[in-house]
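Every protein chain except one is present and positioned as in the full complex.
Going by the order they are written in, the chains are A, B and C; count residues from 1 in each one.
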Amino acid sequence: MWRTIRDLLRFNRQFAAGVVLLTLVAAYSCLSFFSPYPPNDSFVVPPDVPPSWAYPMGTTSRGQDLFWLLSFAIRNTLLFGIVVAVISRLLALVIGLVAGYSGGLVDRALMSVNDTFIVIPLFPILVLFYFVMREHMSWGLLALMMACLGWAYDARLIRSVAMSLRTREFTETGIFSGMSTRQILVEEHLPYVLPIVFSTTMNNINWSIGLEVTLSVLGFTDINTPTIGVLIYWANQHTALVAGIWWWIFFPVLLVVMTFVGLFLLAVSMNEHIDPRSRLGRTGT
Amino acid sequence: MSGALLDVDNVVRTYAGGSLFARRRTVAVNGVSLRLEKARPEIFTIVGESGSGKTTLARMILNMVAPSAGAIRFNGTDLSTIRGGRARLAFMKQVQPIFQNPFEAFNPMKRVDRYLFVTARRMAGVSTDAGIVDATDGALLSVGLSLAEIRGRFPHELSGGQLQRVAIARALISRPALLVADEPVSMIDASLRASIVNLLRDLRDRLGVSIIYITHDLATAYYISDRILIMRRGEAVESGDARTVLDNPQHPYSQLLKQSVLSPDPQNRPMNF
Amino acid sequence: MNDRLPGPVLAVTDLRAYYRTKAFGVEREVRAVDDVSLSIEANEIYGLAGESSSGKTTLIKTIAAAIQPPLEVLAGSVVFNFGGRSVDMHHVDPRELAAIRWKHLSYIMQGSMNVLNPVRHVKQSFVDFAFRHIAKPMPEFLDIVRGHLQRLHLAPDVLDSYPHQLSGGMRQRVTIALATVCRPEFIIADEPTTALDVVVQKGVLAMIHQIQRELGSSIIFVTHDMAVHANLTDRLGIMYAGRLVEEGRTADVFRSPRHPYTAHLIASLPRLGDSAPKKGLEGAPPNLANPPPGCRFHPRCPRASDICGRDTPPMVELAPGHRAACFHPEPVQPA
Partner (left out) sequence: MTGYPVYLLTRLGQFALVVFIGINIAFIVTHATPIDPVEQSIAAATQYGSTSPEAIGLMRQSLKELYGLEGGLGEQYISFWRRVAVGNFGPSLSAFPTPVSVLIGRALPWTVSLLVVSTLLTWVLGNLLGGLAGYYRQSPALRFAGILAMAFHPIPYYIVAFMLLIVFGYLWPILPISGGYMMNMPRDWSSAFIGSLVIHSILPILSLALVGLGGWFMGMRSLVSNIVTEDYVVYAELGGVERRRILASYVMRNALVPQVTGLAMSIGAIFNGAIITEQVFGYPGVGTLLISAVYAGDYSLVLGITTVSIVAVSLAVLLIDLLYPLLDPRVRVR
């Protein structure tokens, strides 16, 4: 797997661009640990100051230095995205591999249930979930809920990989060489499954951050912890746009767009690498 | 029944196809029987066209597919009674497969010698590293290769012929009594084919290994087999000593197969096919 | 039939075509076809034999001008002569090339599975490929097609079925009917029967044989199966590692092969009724990315001498119509 990443870094421009973008965003989010102001304190700096040397990203109407506040926001948003992605990977892997390897009725049953989760519109359900939870809504609960609804599409991708592996002849050579099932899964099949898990993880982080931003901007999450969506929510509450405080909206949107494009580039370049036909085309074997 | 190395007793295999509402049952193998004697190692060839069920029969003998009816006994033990890891390992020590496409039989991402070492450790019960290297080198020598030649190499770095020899060597490490080879030479160039076929005959004579040889190529079957079984749409139409059967086949299908084989010299070119 | 002018229908002279790839910083040049020259007369089935990595598929791709990167033609020419009009396949404008395709030059491919468009009726393929060449209104065109199918013992209602409804053998017969409906002068057959069962194969070969005799077209028939060559082709060319190593009338080549590789190929053929021990060839086919110097067969040749390792043997006429590229050709076997 690491060899694949090293190759991609050297020869795939998209992958390299994605890594650069995400490193910038990650570095910036680490800055939050050195922030002079705790995230929720307001009126620690003069409000509504446009970007200047003293305040590189300007300040908000609630007297917060946007530069440090945004570092907290992006850190929380990334953390949320990663947590949802990890939990949903577990579900997607278990269901995908079980369906792929067992085949027959189990596969058909699992996949028809799986397809329902792909089709069902999740946004109204999450809104309903907020409506019922109201102030009891916590980031942990939202992450769990989104993870339980967001694994279906990826489970189908993982299942197709597992299914093809099960019927490949080198699996049977492994069995007749005395390899244990665990050894076959880990040593023979994992190198084929990891790339697809990697690219679906990138897409899932994108999906969960997208939904987090959307729900927070409407105020449907815990609006006291700063995230990108919450920042934009408060900017809207203070009608920042009308009041001309454009930077309060511009910088959060810019940063989250950088994250989306970075993650997307990683996912796309890894997908291209997985597709055997394109790889064969390149190496001409 | 004591003397039987392998006793395939009237096996049947059906597949339920189609979706939830349209159940379709296809009969892949319908009542086939054959016996291999322990005392007499031989090359038993199963010939048939695509869809004749010869591969399904092979997979049943390898205990990878369970028969829908009938039974298969190896050294007297019924394959359906083999349960649990240890029992399966014991069976697999005795019966090893050789696959059609060597490039598919090895994981392209892994080095080739790895399969040999694992087989030596797990199947032949060799524990010391030196023992493993010896067992592997010995097996490779018996197929005309050496460990030095293939050490650390990936499948795509070897030719089809070399890779198939490595596959046979891997199967030999656990000293099996029976090899089940499903079209082992159909992917190999004609010029190299003879060497692999000779190797299989040599294994029978030198190591006393019995081989079930699956093929659609009658000419190679004639050259290599002791006994032969001709299958058509899941059923055995004719079987017996290879040369007697092929010199003058009795069953009309066997005759049709024989006539369809193109004789490789232009002199007796059938005028209008 | 169109008037047959003397001279070869196809002349390939000193053709060189390589695959040039650049991946992960590694430049690779596979020398698939190296200085090949051959010519095919009218009303003749020319067999092209060769094993894996012999370059035979690349050669017919170049002949059919189906050249996509990474394949490049570096030298030589491929010239067809269709009833007085000669066409250099690599220096012809696309419109004229399209006009030739299927009217004068057609193709039968190996893929038995999906050579026909899986989502359209078979009839649609006939319309797409042949309608523009047969200048007749649609109803008449379809009558011609039905007549053609009948002559090849195919039921006309096959036109209204989808490819997936036909068996492998039937699909191949339909493809042959499609390739011959415009009565082309030259047909390229790329391993048309390799994916078929023995019984079906015989029927398809008989069909090709019958249609060729009727149309008087020339066919270049590519397969690794020497038995098929023995039963169908008039002349035979053997390719090894990107080069033509022997060529002659099929009967002569089988009776007394002059190149050691051909001799081995024919000797190692299993024959029904003959269980005498056969000898396998040592070593493996060379890697065309860096082929051995001189004669490319010398590392595996039982009669190699030091000259074989240095110089490349030219194609020499050893008997009327029988050429071979070897410094130590096999002696002539008694007739």
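Methods note: a residue touches a chain if its C-beta (ideal position, glycine included) is under 8 Å from a C-beta of that chain, and two chains touch if they have at least 3 such contacts.
All of these numbers come straight from a predicted model, not from anything done at the bench.
> Write down which of A:Val161, A:Val256 or A:Met270 is the residue touching the left-out chain.
Going through A:Val161, A:Val256 or A:Met270 one by one, A:Val256 is the residue touching the chain not shown.
> Touching the hidden chain in the complete assembly: which of A:Leu110, A:Val213 or A:Val230 does that?
In the full complex, the listed residue that touches the missing chain is A:Val213.
> Among C:Leu10, C:Ile100 or C:Ala227, exactly one should touch the missing chain; which is it?
Only one listed residue reaches the unshown chain, and that is C:Ile100.
> In the full complex, which of A:Ile120, A:Val186 or A:Ala243 touches the chain missing from this view?
Per the contact definition at the top, the residue touching the missing chain is A:Ile120.
> Which residues does subunit A use to touch the chain missing from this display?
Counting over the whole complex, subunit A touches the hidden chain at residues 112-113, 115-125, 127-134, 136, 153, 206, 209-211, 213-214, 217-218, 220, 232, 241, 249, 253, 256-257, 260-261, 263-264, 268, 272, 275, 277-278.
> Please output the residues of subunit C touching the missing chain, sorted low to high.
Considering the whole complex, subunit C reaches the absent chain at 64, 66, 97-102, 106-107, 109, 111, 113-120, 124, 128-129, 162, 164-165.
One rule holds in what follows: only the chains that are shown with their structure count from here on.
> Calculate how many whole Å lie between the centre of subunit A and the centre of subunit C, each centre taken as the average of the chain's C-alpha atoms.
Those two chain centres are 53 Å apart.
> Distance-wise, how many Å sit between the C-alpha centres of subunit A and subunit B, to the nearest whole number?
Subunit A and subunit B have C-alpha centres separated by 49 Å.
> Across the complex, what residues on subunit C touch subunit B?
It is residues 51-52, 197-199, 201-203, 205-206, 209, 224-228, 230-231, 250-251, 254, 261, 264-266, 268-275, 277-282, 284-285 of subunit C that touch subunit B.
> How about subunit B: which of its residues touch subunit A in the complex?
It is residues 64, 85, 89, 92, 96-97, 99, 101, 104-107, 109-110, 115, 118-119, 121-123, 156, 167, 170-171, 174 of subunit B that touch subunit A.
> Tell me, which parts of subunit A touch subunit B in their complex?
Where subunit A meets subunit B, its residues are 168-170, 172-180, 183, 187-188, 191-192, 285.
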